[in-house]
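The complex appears here without one of its protein chains, the remainder shown in place.
Every chain is named by a letter (A and B) in the order it is written, and numbering of its residues begins at 1.
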Amino acid sequence: MDNEVGHPDRPLARGEAGSKGAAVEIRRIKDALDAVIIEADDNLEGTVDHIYASDLMSDVLAFGKPNSILLTGLATRQAVISAHMAEFKGVVFIRGKTPKDGSDHFARDHHLVLLSTHLDMYDACLRIESVKRGETPAAQPAAVAGGEELLLSRELVINGNDFASAGMVSTEVKSVLKTIGLDPKLVRRVAISTYEGEMNVVMHAKRARVALSVTPHIIEVVIADEGKGIPDVNLAMQEGYTTATEEMRAMGFGSGMGLPNIKKNADELLINSEVGRGTTLVMRFKI
Amino acid sequence: MTTKDLIDKVGLRPLSTFEHRDVNGVFVSDMLSDVMAGAKSGNLWLTVQTHKSIVPAANLVDVAAIVVTGGKDVPQETVDLASKYNIAILVSDLPTFELVGKLYALGSFAR
Partner (left out) sequence: MAECLHQWTMTNVQFGFVVFEKCFHCNSLGTYFSVEDTPILGDKYREGDCYWSRVENAQSFRFDLECPLCGRRENFHELMGLMHCPGCPADCGVDAIRRKYEAERTWVLVAFGFIYKDKRGPLPQEKVDILTDYFNQRRDTTRSRIKIVSFDLIKDLSVCRGDFIHDVGMLSQEPVTERKPLF
């Protein structure tokens, strides 16, 4: 890439994509970004030739090349439609944004992959760049990544402040895992961790997407919320530290054991939080 | 790394007049509202926007420089306003993703 862009005799045409690197599998992009699947069908196995990072749809249409994936902070159906018109293969929404306006139906009908990552645009570009260069991104621990066979995947939603439904998602996760015949002790650890994560969303966030993935070696639960974020993750990891209100505690929630309890039960816990945006928990369990 | 280093190493074209300053990170967005909410003082801001309102947005959050990507033409009124407020406007012919790749290769802004 560097030869091509730095050559003074042969400057690139305006806006022309400089990278003609090898095709990248969409699944590797998803893994590198710790992304949640909004819509994928079986298109995750495809590849893209270019990455196009923009929030400006007129640019996507003018300069985007076929067989690209769009990274954008514009979480609306128009972004998905623009990507489709520019013959892109999919859209990654950054900073945990997810469109709620029927984008997923449009994507399904037109075989587009829709992903959502908690990363910002720069970090998302960096991670994909390092994948293109054949490096393992530092923040990407070996787990569901690496093209392991996916035995099961499930997407669920938790709504903030919905105490009536609190626990439904972890119950669903538990029953799904039980039906595929996993060790009940392991299932219990996953269920407890998911429940703690779910309660945090109900108490503190607007909503969250939950992605459950199972490979022959790993169970991964990702809870990506849109919420207040955690100003000090280390503090939040301390037992008994809580920001729950008196009312919540009166109901028996918010004893300040949530994150420590997840840490105890999961083999690996990654927390990425941005104040004012939200928190993503990645919990992994070895099978 | 300073704005001067970046101009030399990444081949950015300066358009406005400004004092060089340190760059401590990169923020990528084409939305001014995102910049207001998320960019940090001293960041290099990559965008395809060229309307003159990028200047007060950059000024508000004190970014080190605006980098217009994709080789876009920047209107003279945008450049003049940036010069007035001592804000660097630099242009790259690379699209945003490819420019991030080049910045990544410098090794100074990895996270």
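Annotations
Keep this in mind: a residue touches a chain if its C-beta (ideal position, glycine included) is under 8 Å from a C-beta of that chain, and two chains touch if they have at least 3 such contacts.
From a predicted model like this one, the values you see are computed outputs, not experimental measurements.
Those residues of chain B that touch the chain absent from the view are 21, 30-33, 36-37, 40-42, 51-53, 55-57, 59-62, 85-86. Within the entire complex, the positions of chain A that touch the omitted partner chain are 55-59, 61-62, 74-79, 82, 97, 99-101, 228-229, 231, 275-277.
Operating definition for what follows: only the chains that are shown with their structure count from here on.
Listing the residues of chain A that touch chain B in their complex gives 1-2, 5-6, 11-12, 14-19, 50-56, 59, 63, 71, 73-74, 120-123, 125-126, 128-130, 132, 139, 276. Of all the residues in chain B, the ones that touch chain A in their complex are 11, 25-31, 34, 37-38, 46, 48-49, 70-72, 93-98, 100-102, 104-105, 110-111.
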